[in-house]
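Here the complex is missing a single protein chain, while all its other protein chains stay put.
So, chain A:
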Amino acid sequence: MAVTAPVRKPRPMTPARRRLRNNVVAYSFIAPNFIGFAVFTLGPILFAFALAFMDWDGSNEMTFAGLRNFWRLFSDDVFQTALWNTLVYTALTVPLTLVCSLLLAVLLNQKVFGRNFFRTVMFFPYVASLVAVAVVWNMIFNPAMGPFNMLLVAFGLDPAHLPGWSADKNWAMVTVILFSVWKNMGYYMVIYLAGLQGVNPELYEAAGIDGANAWDKFRHVTIPQLSATTFFVSIMLTIQCFKVFDQIYMLTQGGPGTSTLVLVYHIYNEAFISWDLGYASMVALVLFLLVLVVTVVQFRRERDA
């Protein structure tokens, strides 16, 4: 019984009409995200570049400042300290985190008892709320009564010469760096673990036949094989370090004095404490340039690879 249903012929569409319709459909997919993105991200980014060359306190009239904010960077000691501190923080945090996370990844890539437990434990500080862990960290490293210094005394250190941690201008940066390494190394360990999955096991076998011990294998197989991962991790870490703020705000508030004041902290102070929005944006521009340099390095290397 072959009853053919009356087929309604689709109205033939001209190519131009079809193209128009396809565009409209595509834009309807993009619009919800793109409108939000354009208004709340793209707009402010363009505004930020313009604001760096303005004088504005946020309520009175905005005036054009030319390069005045730029020249001010050179006479602003606090800015120079902040830039220096940011670079010091980065220069120490990046290699320390890199070494710790690589070491953990290599150890946890082997068959060890409780491997998943260890991985979970190493990763947990990364997801833990910063405020909660920073406050407990400051209590443990309280110079006068914290358990860590008490332990040092118990080991026979002179109570008069204990490290002052976040309350001492010579130790504050060390405290912040140690905290950052502790909190973030689990994250980079996971990236390294993924990188290790890509290392060909035959390379280790071949090295073993050649009589290489564990250290030789680590130096001559693991490290060269992981060079792409290491590069990627260093780039990410460097950018993260340039942007550091939260842990410094919680641990030292940039102090004592200006010993842990970093760029984002300076931006925050200039903008939301002094309401010097133009100058704050100029400092932000410096942060942008730092990140841009690192991104360009990454981009070139990826292009050449």
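Everything below uses one rule, namely that contacts are C-beta pairs under 8 Å (C-beta built on N, C-alpha and C of every residue); 3 or more make two chains touch, one makes a residue touch a chain; residues count from 1.
Here is the rule we use: contacts and distances are computed from a predicted model.
A.B. asks: For the chain that's not shown, choose its UniProt protein name out of "L-rhamnonate dehydratase", "sn-glycerol-3-phosphate transport system permease protein UgpE", "ATP synthase subunit b" or "Cellobiose-binding protein".
C.D. replies: "sn-glycerol-3-phosphate transport system permease protein UgpE"
A.B. asks: Just name the one of A:F79, A:W171 or A:F242 that touches the chain not displayed here.
C.D. replies: Answering carefully, the residue with contact to the hidden chain is A:F242.
A.B. asks: Given the contact definition stated above, which residue among A:L73, A:L87, A:A167 or A:L193 touches the chain not shown here?
C.D. replies: Once the missing chain is taken into account, the touching residue is A:L193.
A.B. asks: Looking at A:A91, A:V136 or A:A206, which makes contact with the chain not pictured?
C.D. replies: Answer from the full complex: A:V136 touches the omitted chain.
A.B. asks: For chain A, which positions touch the chain that isn't shown here?
C.D. replies: Residues of chain A in touch with the missing chain: 22-23, 25-27, 29-30, 32-34, 36-45, 47-48, 51, 58, 103-104, 107-108, 110, 112-113, 117-125, 127-133, 135-137, 139-140, 142, 145-147, 150, 154, 182, 186-187, 190-191, 193-194, 197, 214, 232, 236, 239-240, 242-243, 245-246, 249-250, 264, 267-268, 271-272, 277, 280-281, 284-285, 287-288, 291-292, 295.
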